[in-house]
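Here the structure is laid out as C-alpha cells; the discussion comes afterwards.
A protein chain is absent from this complex, but the other protein chains hold their places.
By letter and in written order, the chains are A, B and C; residue numbering begins at 1 in each of them.
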Amino acid sequence: MEKLPSHTKARHFGMVIDLDKCTGCASCMVACYSENNVSFRDEESIKLLSINWIQVYKITNGKPFPDTEVCYLPQPCMQCDGKDFGHPPCVSVCPAVATDFDTPTGIVSQIPVRCFGCRYCMAACPYHARKFNWWDPVWPADMERYLSPDVSPRMRGVIEKCTFCYHRFQRARQQAYYKGDAENIKEADYQTACTQACPSGAITFGDMDNPDHAVYTLKKSRYAFRLLERLGTQPSVYYLSTRKWVHRACDNYLEHEEPAAFAGKSA
Amino acid sequence: MTTSAFPEGVKRCSSGKFILWLLPAFLVLLIAAYAMFRVWFYGLNQTNMNDAYGFAIWIWADLAVIALGGGAFFSGFLAYLVGVKKVKNIINFAVVLGVVCYTSALILLGLDVGQPLRGWFIFWHANIHSMLTEVAFCLTIYLGVLIVEFIPVILENPKIQKIRFFHHLSHNMHEIMAVFAATGVFLSFFHQGSLGGVPGVLYGRPFAFREGLFIWPWTFFLFTWSAAAVGPLFTATMCRLTEFITQKKLVKDDVYELLAKISGWMLLTYIIAKSLDTIYWATVTAPARGFAFMDFYSNNPAYYGVWILIAEIVICGFLPALILITQKGRENKKLLFGAAILAIIGLCINRWVMVLQVLAAPLKPFQEEWFVYSPAWTEVITTIMPIAYGIVLISIAYRYLPLFPQEKELNP
Amino acid sequence: MFPFAYEWTWYFGQYLFMGAAGFAISVVGAGLTYCIVKSIIDIMISDDHAEH
Partner (left out) sequence: MKIDRRCFLSLAGGLAVGHLLTPIPWKITDDIAIWTQNWPWTPVPETGPVTWKNTVCTLCAGGCGIKVRTIRDRAIKIEGRTDHPVNKGSLCPLGYASLQYLYGPSRVKTPMRRTGERGSGQFEAISWDEAISEVSGKLDALRKNGRAHTLACISGSDKGTVPVLFKRFLDAYGSPNFIRTPSGRDAHEIAAYLAQGHKDKNIGFDLENATFILSFGCGLLDGSGAPGYQFNAYSRFDKGRTLVQVEPRLSNTAARAKKWLPAKPGTEGALALGVAHVIVKNGLYDADFINGYAFGFEDWTDEGGNIHMGFKSLVNEYTPQKVSAITGLDANAIESLARDFARAEKPVAVCGYNECKPSANIDKTLAVHALNALVGNINQAGGMIVFADPEYAVSEVRKDRIATEGTAKPRADMAGTDRYPQSRYLLDLLPEVLMGANENNLPVQALMVTGANPVYTTENSETARAAFAKIPFIVSFSSFMDETAKLADIILPDHHFLEGYRDVPAPDGVGKAVTSLSAPVVKPQYDTRNTGDVIIDIARSLGGTIGESFPWKDYDTFLKQAFKEHYRDLSRNGYVIHAEKPLPWDRAFATENGKYAFYPTRRHAAGTDDKSRLPAYRELDIPGDKANGTLALIPYKSPRIAAGAVANPPFMTKTIDANVLKKEMLFIQINPETARGLNLRQGDTAVIRTPAGEARVRVNLFDGVMPGIVAMPAGLGHTAFSKFIADKGVNVNALLKPSADPAYGLNAAWGVRASLQKA
C-alpha cells in the first residue's frame, strides 16, 4: 500500500507447489501446526471448525475405475497481492487493520491481538485460508511445554492464518544483520516450515523476483497456474501440474473455455 | 391536580393489562439474555457458525433490521428536508422504530464479534478502506442522531414537560430537527450503502461481487435505495399493526397512502435497477470469472435454486411495486399492506442472499458441495430478541409518549 | 482514528473519511449544545418575566 522505505530491499516471496509430486502425506500440515503453535481439540473432523494454516485437499478426475486419478492439493494462505499489488481481498475489508499487506515481502500479515473477530476477512477470502478460533486453545497434559516462543498462541475469538512463517524471515533478516549485510538473505536462509517439511520435495519457496531463487523460474513454467486465478486475487502461490484436469479443477471455466496451459490444444 | 403520565387527551389500558401484555416479550428477552451470556462467556462455539459461515443469521438480521429501520431516515428526509407535512404524523413512530432497529443491530454485532471487549478497535484502529469501518462509524453516529431525534419525543411526556428545562429543550430541539435529520440522512446514506458494499466489494466471491462507481460497488447504491424504499413501508406496516393491537385508528389513511405511493415508485425504480444489476452481473461480471449464471443456483442443498431470485425480484419486487404505484392498489388497504409485506419479505430475501448465499456457494470447482448451516438456538433466540425488545419499547413509548399527533383527533 | 495510531497513513482518504465523521459528530454535538444552552437562556428569560 505504502511506498517502500528507500533502505529496504523489495522482495516478493512466493511458493510453487508441484502437484505431480505431492503425495498427500500431510507432513506440511503437521510441521506447520508444530511451527506455529496451532491449537487442536479432540474433535477435529468437522473441518470447518478445524484450524489449519495449510490444508491438503484430495481431488479426483472423476473417471471410473481403473482410469481414476488423484491429485493432492496443499493449500496455504495464498498471500494474494490482490488488486493493484497491495489490496488482497481480505486486507482491504479488515476494519481494524489487523491484517495488512507487507509491501517489502509480499506477505499478508495477521495480528491476532488486534483482531476483534468480525470474520469479514474470512468471508472475503475465496480460499478459506482464514480460520477462526471458535474455542479457547487448550494444550492438554504438559503440551504447553512444546510451544514455540516465536509465534504467540492465539486466544479465542480471533482469526489466524498462514504467514509464510514470517518469524523465520525476521530471524533470517536478523542473522543477516549480525553478519553485517542485512540485505543478504539467501534462499536457504528463509524457508517456510511446510517447504522444509515436504518429504517429497513438492514445495519450493523463495523470492519470486530474484532470478537466483528456484521459484523465479518455476513459476514461469507453462504448466504453472494459480488457484482461482480468474478472480483476480493474484496469489503468490503457484501450482504445477501437467494434467489438464487438475488445471480445470482449480479454477472456474465456462464450458467452452480451456485452461491457459492447454488452450487451443487437445490434450 | 396531578398530571397524568399519559399524553394529553388519549386513553390507555390499565397497568395490569399492560404488564400482562409485555410478559411474553419479557420472557423472550430473558431467554435471549441467557443466550447472550453463553455466547459472551463461552465464546462463539455456542453458535453453529463455522469457517465457511463466518457471517450467519446475525449478520443477516443486522442487515435486515437496519434496512427496515431505514424508515426513520427516509421519513425524516421527507418530513424535514423535503417538507412533506403529512409524514410528520408518523415520524415519531418511525424514530422509535429506528431506535429499536439500530440498537438491536448493535447488540447483534456485539454478539457476533469474537472479541467484543475490544470491539472498539474498529474505531481506534480504523481501516477506512473497509466497508465495515464505514458501517460502524455511520451506524454508531446515526444511532446517536436517532436518540437525539427521540429525546424531544420523550420530553413530551406530560410529567417531563412540567420541568421547565425539558419543556424548553424539547421545543428547541424540535426547532432545529431539520439539522439533525439532515445529518441522519447523510449518515444513513453511507451506512446503508456500505452495508451493501460489504458483500459487493468481495471480489473473491463472484456471487457477491459487483462492479461500481469509484470505491462503491453497485450494491452500495442498491442497498441505500432499497432501504429508503422499503423502510417507510415497514414503518407503515408496523404502525398498522399497532393500530390493530390497540384497536385504535392512529394515523389517517392518506398518510399511509402517501408513504405507499412514494415507496411504490422508489421500489419500482429500485427493482428495475436491481434487475439491470443482476443481468449485468450474470452476463458480464460472473462469466469473466468462469461462472455461468446457473452455477449459482444449481445443486443448492436448500432446494430453492433460482426461485429465490424470482421470489426476490418478481414476487417481492415488481409485484408490490406495481400494486403500490396504482391508486386502486393503495386505496385497498389489504392490497396496500399485502404489497408492503411482500416488499419487506423481498428486502429480507435480498439481504439473506447477499449474506448467506454468498457464503454458501462453493468456490473451488473441486469442492462441489454447498456449505450448509443451520442456526443454533442461541442464534435463533437472539435474532428473535429485537422483536420482543421492539414490542416492549414501542408499547412503553406508545403508552407514555405522544407518538401519533392524529390520535386525539381520530379517537375523540 | 488518529494520526498517532501506527496504522495511520498520510493519505487523502483518511482526511476525507475522518473529516466526514468528525463533521457529522460536530454538527450533532453543536446542535445539542445549542439546544441546551438556548433552553437554559429561555428559562432565565422566562424567570425574569416572572419576577417583573
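What we mean here is this: a residue touches a chain if its C-beta (ideal position, glycine included) is under 8 Å from a C-beta of that chain, and two chains touch if they have at least 3 such contacts.
Quantities reported herein were computed from a predicted structural model and do not represent experimental measurements.
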{"item": "Chains on display which the left-out chain touches in the complete complex", "value": "A, B"}
{"item": "Residue among A:Asp42, A:Asp181 or A:Glu255 that touches the chain left out of view", "value": "A:Asp42"}
{"item": "Residue ranges of chain B at the interface with the undisplayed chain", "value": "115, 117-118, 120-121, 163"}
{"item": "Where the unshown chain meets chain A, residue by residue", "value": "20-27, 29-31, 33-35, 37, 40, 42-47, 50, 52, 56, 58, 60, 62-66, 68-72, 113, 136-137, 139-149, 152-155, 196-201"}
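The rule is short, and it goes like this: only the chains that are shown with their structure count from here on.
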{"item": "Top-ranked pair of chains - ranking by C-beta pairs in contact", "value": "A-B"}
{"item": "Distance between chain centroids, defined by C-alpha means - chain B, chain C (Å)", "value": "27"}
{"item": "Centre-of-Cα separation between chain B and chain A, whole angstrom", "value": "39"}
{"item": "Contacts with two or more other chains, residues of chain C listed in rising order", "value": "7"}
{"item": "Residue list for chain A, restricted to those that touch at least two other chains", "value": "97"}
{"item": "Partner chain B, residues of chain A touching it in the complex", "value": "46, 48-49, 57, 59, 73, 83, 87, 89-90, 92-98, 114-120, 122-128, 130-136, 155-159, 227-228, 230-233, 248-255, 257"}
{"item": "Contacting residues of chain B [partner chain C, same complex]", "value": "123-129, 133-134, 137-138, 141, 144-145, 148, 164-165, 168-169, 171-173, 175-176, 179-180, 183, 186-187, 190"}
{"item": "Parts of chain C lying in touch with chain B, wherever the complex brings them together", "value": "1, 5, 7, 13-14, 17-18, 20-21, 24-25, 27-28, 31-32, 34-36, 38-40, 42-43, 46"}
